[in-house]
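The structure under discussion appears below in the form of structure tokens.
Excluded from the complex is one protein chain; the other protein chains are retained at their positions.
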Amino acid sequence: MNKFKKFVGLLSIVSLIVVSGCGTASNNASPEESSATTTDQPLPKISIFQTKVEIAESLEALAKVYTAETGNEVEVWGSAGDNYSTQLQIHLGANSGPTIFTVSFGSDADKLQSYFSDLSDVPTTKDIAPNMALERDGKIVGIPLGVEGFGIVYNKDIVDPGDVTDLASFTNTLEQLKADGLQPFSLSQENSFLITHILNTPFALQPDPQDFIEKLNDGEVKITDTKEFQEFAKFMDVIKAYGKNPMEVTYDTQMGDFATGKTAMIHQGNWSYTMLDDYDNMDDKLGMMPLPIEGNSKLSVGVSQFWVVNADASADEIEAGKQFLNWLYTSDAGKTAIVQDFKLIPAFTTIQADLNPLSNAVYEAAESGQTIPWAFRYFPQNVDLIPVTQQYFLDQNMTGQELLEKFDEEWAKATRSVS
Amino acid sequence: MNTKERAWFLLFTVPLLFIFTTVVVVPFTIGIFYSFIAWDGISANPKTFVGFKNFIDLFRDEQFYSSAWHTVKFTVLSLLGVNIVGIVLSLLVTSNLKVKHAARTMFFLPNLIGGLILGYIWKFIFSDVTTLLGEKTGMDVLFFNWLLNPQSALYAMVIVFAWQMAGYTMLIYVAGILGIPDEMLEAAKVDGANLWQRTTRIIFPLLMPAFTICLFLTLSGAFKVYDINLSLTGGGPFKATEMFAMNIFNEMFTFSHYGLGQAKAIIFFIVVALITLLQVVITKKREVQM
């Protein structure tokens, strides 16, 4: 009992010291920190925050190489999946933002643009492939991480792309595959894979997608009145009629069904290769083709993420950030890591790609200009098309045409109430 | 209170109050200010004072009402589920059974799996395992993908929440039951009271304080539920299970209406606080007499 009393007494004293002494204990650390930013040390430690969890580990390793080569320190932060944008927003809001972070194109970039530094003087930006940099007022503010593309990923053993060139042949092929006892075509329940990506094609087929979306926001045009969407609706009806209900399919099962030959076609992108790679002997069977709305023969290709340097950081830190990005795309270690470890399709003329079958399809499309842009990045942030799409797939009687009407309604509702 | 007593009072309470104020009260108060401001949540972007506009807007938002309604339904069902299961478990693991120690650990284990991954595991159970069971047993009335139906998706959330929280409340009920003097139960046994009588006449009344606590913990847990909501249903199908915390979170961070989201949070807090404080005040009054 006595021992217990002593222990408790000790603990309470310690706790009081810790509580009241929080300031003193921590003061020791702060001078070092502030000195790091104020002294004339050429390059302060910088931090990187990025959304691609898949490359996090390689990036950390690369940061170590950078430190070893140049003596400059880089800290890579961790973030789990979809938590990224919220965390970034909070860190920026608390003035404790990272030096380098990633943004995607369109609405996301617009929202954060006051944080972009001018990167035009970074030497490597001149090597960026045409139209691939993120620009603001003629200045380069974002460096592309890599190019990505999506379309119909198909199993070469089962499907001949020559049979999928327009609505009629698409329908016939699905019907035939279904009759053969296969799952002909599959979407999956995740927001992007359920509707956002597949909806890109009719938007991107507009003469000027960005302009079209603006008109849509202003209520000057309607999705229901536009012919590409009318055909899109028919495609969706065919997918609904012959495919498995995507609400019952997760990305994981979609990939599994495809890899094991149960599903013939999926609407996916080159990123899914990392999952297919976990199954045996996939490489020879993989192909990617366009979604043939109105006979479309182009893949949807875009830059998924851009590196930007936080304009809120100190001048030294911005300089250090630029140097790191330049090193990343010019040094041998950086170039190798981008293609081999990050497995990205580089948007640089100076970096040779090292490609898997899916990336190769995207790369070839990009090389030959057979691409349509990622128009969905321009969707206003509060347009939420997911609930109505879920309803479409769960309600047997709902038609594609009705889905389009719901899209129009949702669009009007979201863009009308601005706060 | 004399000066000396006041000094003791301050010495005992101020350290925690200070920490608590800086960590919880101050940020919450700042949040109240944000609710009068139109802002997209990016600190470099402009903030404009809009008075009560956000509060007016939120009452026009249908999703606000429907998520409020889902939250109420979810909370009532969870309250029942969690506490009934919790009490049953606590009685089981305090009985004279050989396996009670093992059982006590097993029932508590669900608590150890954090919210997100727990939701993913259950999502898999509800979508894949139940459909498999349905095929195997032919009972597809009961075994189907619960997450695809607006009604059953909500029940699925209740089940997962109960599964997780029951072990937690069990712990508190166990603490209460262990506090009941053995002599009292022995005496009742000698007097010929059977198990049911002993449970309802002696254990339950003496468990009242634990009951109050568990009720409140479940209530606040259910009202704030977010992790399970996100990972299990994501608010779907078509927003039928979007709870309040998720609605607020989306408003703030997905749709970039930070001020509106804060206004929702304030209204939500006021309503819930009134209800639960009422509950605490009532039950506290009853406890004093015990």
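A and B are the chain letters, set down in written order, and residue numbers restart from 1 in every chain.
Keep in mind that, in the parts below, contacts are C-beta pairs under 8 Å (C-beta built on N, C-alpha and C of every residue); 3 or more make two chains touch, one makes a residue touch a chain.
Simple rule for what comes next: contacts and distances are computed from a predicted model.
Missing chain, UniProt protein name, picked from "Electron transfer flavoprotein alpha subunit apoprotein", "ABC-transport protein, membrane component", "Anti-sigma B factor RsbW" or "Sugar ABC transporter permease": "Sugar ABC transporter permease".
The omitted chain makes contact with just one of the residues A:Glu69, A:Asp82 or A:Glu135: A:Asp82.
On the side of chain A, touch with the chain left out of the figure occurs at residues 4-5, 8-9, 11-12, 15, 18-19, 22-23, 25-27, 29-30, 33-34, 47, 49, 51-54, 56-57, 60, 75-83, 87, 89-91, 93-96, 98, 190, 192-193, 251-253, 255-256, 259-260, 275, 278-280. Those residues of chain B that touch the chain absent from the view are 1, 8-9, 11-13, 15-17, 19-20, 22-28, 30-31, 34, 41, 43, 89, 92, 95-114, 116-118, 120-122, 124-125, 128-129, 132, 163, 167-168, 171-172, 175, 178-179, 181, 209, 212-213, 216-217, 220, 223-224, 226, 244-245, 248-249, 252, 258, 261-262, 265, 269, 272-273, 276-277, 280, 287-288, 290.
One rule holds for everything that comes next: only the chains that are shown with their structure count from here on.
In whole angstrom, the spacing between the mean C-alpha positions of chain A and chain B is 34.
Contacts from chain B toward chain A in the complex involve residues 15, 18-19, 38, 40-45, 50, 53-54, 57, 127-128, 131, 145, 148, 236-239, 253-257, 259-260.
Looking at the complex, you find that chain A touches chain B at residues 15-16, 19-20, 85-86, 89, 92-95, 111-112, 114-115, 247-248, 250, 253, 312, 381-382, 384, 386-388, 390-391, 394, 417, 419.
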